[in-house]
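All protein chains but one are shown in place.
Naming follows writing order (A, B, C and D), and every chain is counted from residue 1.
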Amino acid sequence: MRAPRIRIRRRERYGFVPGTPPGTVIISPVAHKPVMHVMAYNEKEFTESPITDIEEIRRYLSHWAVTWVNVDGLGDAQTIQRLGDMFGLHRLALEDVVEIQHRPKVDTYGDHLFFVTRMIEEGFPVRTEQFSIFVGKRFVLTFQERPGGCLDPVRKRIRESLGRIRNSGADYLAYSLIDAVVDAYYPFLDSFAERVEAIEEEVLSQPTPVTVSAIHKAKRDLMIVRRVISPTRETINSVLRDGGQPITEATRIYLRDCYDHTVHVLEMVELYREILAGLLDVYLSSVSNRMNEIMKVLTIIATIFIPLSFIAGVYGMNFDTGASPFNMPELRWKFGYLAFLLLVAGVAAFELSYFWRKGWLGERKHKTEDEANDNDQK
Amino acid sequence: MRAPRIRIRRRERYGFVPGTPPGTVIISPVAHKPVMHVMAYNEKEFTESPITDIEEIRRYLSHWAVTWVNVDGLGDAQTIQRLGDMFGLHRLALEDVVEIQHRPKVDTYGDHLFFVTRMIEEGFPVRTEQFSIFVGKRFVLTFQERPGGCLDPVRKRIRESLGRIRNSGADYLAYSLIDAVVDAYYPFLDSFAERVEAIEEEVLSQPTPVTVSAIHKAKRDLMIVRRVISPTRETINSVLRDGGQPITEATRIYLRDCYDHTVHVLEMVELYREILAGLLDVYLSSVSNRMNEIMKVLTIIATIFIPLSFIAGVYGMNFDTGASPFNMPELRWKFGYLAFLLLVAGVAAFELSYFWRKGWLGERKHKTEDEANDNDQK
Amino acid sequence: MRAPRIRIRRRERYGFVPGTPPGTVIISPVAHKPVMHVMAYNEKEFTESPITDIEEIRRYLSHWAVTWVNVDGLGDAQTIQRLGDMFGLHRLALEDVVEIQHRPKVDTYGDHLFFVTRMIEEGFPVRTEQFSIFVGKRFVLTFQERPGGCLDPVRKRIRESLGRIRNSGADYLAYSLIDAVVDAYYPFLDSFAERVEAIEEEVLSQPTPVTVSAIHKAKRDLMIVRRVISPTRETINSVLRDGGQPITEATRIYLRDCYDHTVHVLEMVELYREILAGLLDVYLSSVSNRMNEIMKVLTIIATIFIPLSFIAGVYGMNFDTGASPFNMPELRWKFGYLAFLLLVAGVAAFELSYFWRKGWLGERKHKTEDEANDNDQK
Amino acid sequence: MRAPRIRIRRRERYGFVPGTPPGTVIISPVAHKPVMHVMAYNEKEFTESPITDIEEIRRYLSHWAVTWVNVDGLGDAQTIQRLGDMFGLHRLALEDVVEIQHRPKVDTYGDHLFFVTRMIEEGFPVRTEQFSIFVGKRFVLTFQERPGGCLDPVRKRIRESLGRIRNSGADYLAYSLIDAVVDAYYPFLDSFAERVEAIEEEVLSQPTPVTVSAIHKAKRDLMIVRRVISPTRETINSVLRDGGQPITEATRIYLRDCYDHTVHVLEMVELYREILAGLLDVYLSSVSNRMNEIMKVLTIIATIFIPLSFIAGVYGMNFDTGASPFNMPELRWKFGYLAFLLLVAGVAAFELSYFWRKGWLGERKHKTEDEANDNDQK
Partner (left out) sequence: MRAPRIRIRRRERYGFVPGTPPGTVIISPVAHKPVMHVMAYNEKEFTESPITDIEEIRRYLSHWAVTWVNVDGLGDAQTIQRLGDMFGLHRLALEDVVEIQHRPKVDTYGDHLFFVTRMIEEGFPVRTEQFSIFVGKRFVLTFQERPGGCLDPVRKRIRESLGRIRNSGADYLAYSLIDAVVDAYYPFLDSFAERVEAIEEEVLSQPTPVTVSAIHKAKRDLMIVRRVISPTRETINSVLRDGGQPITEATRIYLRDCYDHTVHVLEMVELYREILAGLLDVYLSSVSNRMNEIMKVLTIIATIFIPLSFIAGVYGMNFDTGASPFNMPELRWKFGYLAFLLLVAGVAAFELSYFWRKGWLGERKHKTEDEANDNDQK
């Protein structure tokens, strides 16, 4: 069996080279080429289009109330640095953008906020993708590792002017994006719940060694999610508390809602962890129980027949009954064989009654599984 | 065996759709149709009646000192939004009302407080129901998922003017409702205590594999209760600390009492958790002990009779005693058989004495269960 | 075996009815009838007497520097409410007095402090009794569930004017009472230490299944004590920190000492918990070890004799040696039997040497228990 | 086996009588008689001598810059109280001095500080001794339970004027004493490290049941040390933070160093605790593994020979081959015996190949312990 690779190690492989000067943008050789896309809108109109020349962005910035530039792929240092120059971003933040295993965090740089978190992808084992947001007064600049992801609902709300997004500033857009990222953890939790349920059913009905490794893998996935969502929560909380420049009071009420969602996700993660830990205990006790049952069968059979075999062995001995009257006279008794059979039956009955008293036979009357379940429903 | 579904997942199924604009009221297809009921009172009089037209409420609001509108069922977005418009509620709060797996919390919106907690229903497995309260200066608006619940004692106190409820404002009514919700956890704790006692008795007297799964289920129920009561406690504490607008100083003294109750419930939950964790240990050790006992019986019987069988087997061999004087001359000895019996008795006696010295026989004199219990009483 | 009842449930049975208006004094049907006793003193004199008519108390209050009214038993709502009226106590505090499973806490009501804690009774399983204190400027009013308890040393100090109690105010008396309650946990810890020692000795020398249930019960007793003493500590700390009205600066220095005692008791409780948890591990490993030993004996005996029995069985077969020269010619060899015996001895010797190399025989030279102990003393 | 006494209980036996008025100095009947010794010094000179009459101390106090009175033994209430009167000490502090199981703490009384901690003695099981320090402007008064201990290096530094001790005030002397007490935990940690190493070596090479009890005792010793050093750390920290009167700013820099040492000791204690906890797990898994190995041997031998014995038993049956041609004709076959031997060899080979496929034979090629170690070094 091929154990799945631990995916935490990727950071060490690219995106970060120990010892380089801080603020150096180092591109991983396997990173996607960046593809840029701009959406710009005001209360009345919106426009969107792919972008190839960075200079085009200036036009959007001067025309529209809010300009959102999204970059899919981190594979070109020059593009990222030119974007950084255009928006006046700090070099350290740019380094953080390409360092794709960065811990979720928020940093304030003068008039813009820099926010890093991670999008979750569906499926197991868990895969997350770094998502960086720069929020200025009139722009939002986002970076993803790969195309795709969970931002389409936000795009749709801009296009169809759903909710208050078109009437609000860049900070509300940034909130909407973060909220979309956090909300994408719910489908993950949903399918994870099914996974936990399946494991639980397996543990309670027919546990196998594979169950343990399933529990182990599920726990590791939870650890990875917690490592993402826990600092995300702290990050949102620190924005709520300290109130960075571009975030308005009105948006902060919405962000509080998003904070509640991160707390909820984290609680669910902890809940599943505890359930899984409990299931491992149940599994171990069920293994012990089956061992007990196996041993009981062996003990009952062996304990009954080993003495009987000995008795039979005795009367299979070839002592010369002719040589002396003391040599196994039983063999010549008229009812010798019958006496033997009675002896054997007596010994067996005695042993069975011993086991019966011990409660090893018939597994004693106790609540059956079904009764226990009925109990559970009431 | 059909494992009970984990009920935490429902949130994902309805009441919340990732990616929708914040403040959208999304109705679950399985939610109950809302049924409204109003109670209004002042120091001298009270009135109550079901309501079908929301506009009727205005009349109550202008006439009475305190108006309490209770909505059972969250199945109609329009009703909820019209109520929101009438009372001037924030759209995010309305979204929270219908998002029925919301974490207990309190939010202040200008002149009204929004409080979410969960009512517990009797029976196992644990089921909780979201309960939302809006408290304004002269009104209380509450939402439940289903009709029924634990609010009748409050209604009775209004009707019969028990205690100070009729002499106090809407904030005192809100406190009374929250207090009623929290107090409803006591009967749950009471029956849970019986459940823990039953498990404990089973573990200490006749543990079976079903016991483990009972412990597991009880622990999971506790986790769910803790997930509700712990944020409820924080919530009440934050109201106590920050003192939202509509809560008067006089009511806060009462709320402190309610806070003490949540702390108490939480402590009981933790206590039961520790007791259950301890019982699992006791269970595992009892399984090991029974295994030990089984193995001891097997070992004693097998160890005694296997060598004896070998000896009997030897004298059952067919070496031709006529072919040579070295071939099993014992078979022809006068006291051969008796010598054999003596040998067998000697080996058995030796082995028994070995087991005796090991303390495997007679289970050594030790404190019996009963003595241990007597000990316990003194 | 009759499992001892979990005593935490009593709260649910009486003293508290969910849904009643706050401040309702509900009397448990099994509560003792209240018996009142007054002690009053100033620097020079003191007086004490039982009281039947509450009005008598007024006389003491106006005459003496400090008046201490002690009420044993909470079985009469009217008495308690009349006392509340006389001393101007808050209805919620009165409710707390009769709610006999209340969590230790302190509440400030205008000019008097209300303090709830629990007295411990000697013996196992642990039993505690609620003790409520109201401290005003010139009076102390105390409630116990039952007569008796640990307050006699304080009474003696008043009578014999020991220490500074007669020269100090009501706050010092209250401190002395709380201190007496806390100090009564020391004899409990003392006998608990003996209990832990006994369990430890049992686990290390001759563990039995009863030991586990003794550990379980001891742990549960500790949980109950911790649930009492931990909030008591917080309570005293909050008085130290916030300094409620009637507590003078001079008394606070003494209260700091009392706080140190609660911290100490709590630390001892935690220490015993850890020791007990460790003992369970030691117990489990000793069970495994004994199992190992049993299995070793079985394996050695069975492994040696089963092959030998097979060989003996072979030569007990009845193949017709006359039908063919290939049919068991060994049976007719001159030294056939001797060869058999040599074979048997050889196989046994081989197996014994295998076990010897495995270290299963003679349990290898290792430090004996006694040497280990000697080691311990040095 | 005689289990070592838990030494925490001594407090209950003497030095503290529940219910006595606070500030009562109660002498334990087994306490040493106090022996006083004075050292006094200024920048240029020093003097030291034993003291019998407390009044002599006044002379030192008026002559010298710093006077250090050390009292070995707490066996005389009068001496301690007269010392208290002379130095103007609070009665509660005196009570704490003789209450020899006091928790480390610091108290400020007007112009002097009262500091309690515990000296560690070498050897196992751990023994600690209470050490109390009063620091005034020009004096230091210390109490030990017994003569001896770890203060000689400080005396030497005074005598030989090493470091800045002679140029500094009483607060620096107090710091030096506390530092000497804390530093004495390092030799303890040193020998404890050897103890842990020995246990580790034992667990990894040849674990015995005694190992578990050694782990248990080592863990209990660590608990006791932690119970001393953890409040000592808090105490020094609170002096650093709050800066009691007699501690000058210059001395505080040194105290910070002493604080670092307590943190370091505490970290080592926690590290050893975790290592010991890990070793218990390793031990338990090694017990399981040995059990596995034992069972494998038994199973292989029994599984091979039990069927063979059955076959041999069949041909040892005495069915009358003359009575019918169906009665065991094999016995008369020419190659009957050879066929039997082939059958036996075939069954054995089949079973061996089954075990081989299961990996039960030859324990499969895997990294040997030595290779694993080599691995470790690289």
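Just so we're on the same page, a contact is a pair of C-beta atoms (placed from the backbone, for glycine too) under 8 Å apart; a residue touches a chain by one contact, two chains touch by 3 or more.
Note that the structure is predicted; figures quoted are calculated from it, not measured.
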Residue of D:Ile27, D:Ala193 or D:Ala339 touching the missing chain in the full complex: D:Ala193
Touching residue (missing chain; options D:Val210, D:Val263, D:Ala339 or D:Leu361): D:Val263
Candidates A:His37, A:Arg155, A:Arg227 or A:Arg256 - the one touching the absent chain: A:Arg227
Sole residue of D:Ala65, D:Leu204 or D:Leu352 that reaches the chain not shown, by the stated touch rule: D:Leu204
Sites on chain D contacted by the missing partner chain, in the whole complex: 150, 152-154, 157, 162-165, 176, 179-180, 183-184, 186-187, 189-190, 193-194, 196-197, 200-201, 204-205, 253-254, 256-257, 260, 263-264, 267-268, 271, 274-275, 278-279, 281-282, 284-286, 288-289, 291-292, 295-296, 298-299, 302-303, 306-307, 309-310, 313-314, 316-320, 323-324, 326-328, 358-360, 364, 366-370, 372-373, 376-378
Positions on chain A contacted by the hidden chain, ascending: 1-6, 8-9, 11-13, 16, 18-24, 90, 92, 95-96, 102-103, 105, 107, 123-125, 206, 208-210, 212-214, 216-217, 219-220, 223, 227, 280, 283-284, 287-288, 290-291, 293-295, 297-298, 301-302, 305-306, 308-309, 312-313, 315-318, 321, 328, 330-338, 340
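Going forward, only the chains that are shown with their structure count from here on.
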Chains contacting each of chain A and chain C, listed by label: B
Between chain A and its twin chain B, rotation from the CA superposition, multiple of 5 degrees: 70
Mean-CA-position distance for chain D and chain A (Å): 39
Mean-CA-position distance for chain C and chain B (Å): 24
Multi-partner residues of chain B (each touching 2 or more other chains): 284, 288, 291, 295, 298, 302, 306, 309, 313, 316-318, 328
Contact graph of the chains (line, ring, star, complete, other): line
